[in-house]
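The other protein chains are all here in position, but one chain of the complex has been omitted.
Presenting subunit A:
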Amino acid sequence: MGGRSGRIGEGPLGSLRSVRARDTDWDGVRLHVVTGKGGTGKTTVAAALALALASGGRRVLLVEVEGRQGIAQVFDLPPLPYEERKIAVAPGGGDVHALAIDPEEAMLDYLEMFYGMRRAGKALTKMGVVDFATTIAPGFRDVLVTGKTTEAVRRKGKDGRRVYDAVVLDAPPTGRVARFLNVTNEVAGLARVGPIKNHADLVNGVVASPETAVHFVTLLEEMPVQETLDGLGELRETGLPPGGIFTNMVRKSLLPASVLDAAAKGRFDPGELALGLKAAGLAEGGANAAAVAEALAEEIAEHAHRTKLERRERRSLDTSGRPRYELPLLADGVDLAGLYELAESIHAQGAA
């Protein structure tokens, strides 16, 4: 099919691209849907994944659908128009393009593409049809948005090859993602036959195929982990293809397990620490070193406790059987450099 592996057999010139083919966990996937609970860094991970997928000379489209201009913020750009434009260059060549989908514009596109009705579309907009679509039948809005996304996935250039090697969709949060993607079902109650239904079926043909993977972004905390597992369950029920789990903002523990164990049980001895602080020149007097050591011991105990809970959450995630990737917490927040760091980490772990 159209996956990366398909290019390997191409002629000597075409093989330029196939040289860059590499083994990743998601070969053959062209639509990467990224979801996650609010606050887990879904948009950041989607952006880093797009960069990672583009690295080595590919062309990737990053799509957002909720009108938040999250992509612009992550890449530190002015607000994006409803237009595909190149926003970043990936390591080793390769481009990331971005598109902020506006449902109203998507509706005009749809009318023009399928019916050649741009003018009527404008009139519809004036009549408040988009208000209609978003107010009364959210399924319609979702179909327009996912329709635009899957169109980009399927789009072919003059050479007959797909225009984008991959499309990354920064999707609605976990609680809504199955409904958002399951458009056929969503409009079925409203339109059993007719053009919307046909359009929904077309979208479904991409979204429910092996060309799509729905990835989850989570933190090592109880609620987002639970939502991830629930979300995977919902995907299973609706027959949508599950992807990997990206655990975001992971803090590396520098302390040996024995110390953590003792600290978790409240048996960490700050005495040695006080000596170390003195040796490092951090204490002016004995009393001061002891006080700082006590305060640090408190930090260690908290850290040990959290590490233990995190271990439990990791085990929960493992029960899902999905591939897992861990992304480090960036101490200074996610700036552009940090984004590339995350992309590198995604690449190194084989997710892209």
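The definition used in the following text is that a contact is a pair of C-beta atoms (placed from the backbone, for glycine too) under 8 Å apart; a residue touches a chain by one contact, two chains touch by 3 or more; residues count from 1.
Note that in this section contacts and distances are computed from a predicted model.
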Original post:
Between "Multisubunit sodium/proton antiporter MrpC subunit", "Fe(3+) ABC transporter substrate-binding protein", "Phosphate transport system permease protein" or "Anion-transporting ArsA/GET3 family ATPase", which matches the UniProt record of the unshown chain?
Top reply: "Anion-transporting ArsA/GET3 family ATPase"
Original post:
Per the definition of touch given earlier, which of A:Leu77, A:Val163, A:Val250 or A:Leu296 contacts the omitted chain?
Top reply: A:Leu296
Original post:
Taking the entire complex into account, which one of A:Gly56, A:Gly94, A:Gly147 or A:Pro173 touches the absent chain?
Top reply: A:Pro173
Subject >> Which residue of A:Pro103, A:Gly139, A:Gly231 or A:Gly244 touches the chain not shown here >> reply: A:Gly139
**OP:** Pick out the residues on subunit A that sit against the missing chain.
**Re:** 37-40, 66-68, 70, 73, 111, 115, 117, 119-121, 123-124, 126-129, 131-132, 135-139, 172-173, 175, 179, 186, 189-197, 221-223, 226-227, 251, 254-256, 259, 272-273, 275-277, 279-282, 292, 295-296, 298-300, 302-303, 305-306, 309, 329, 331-333
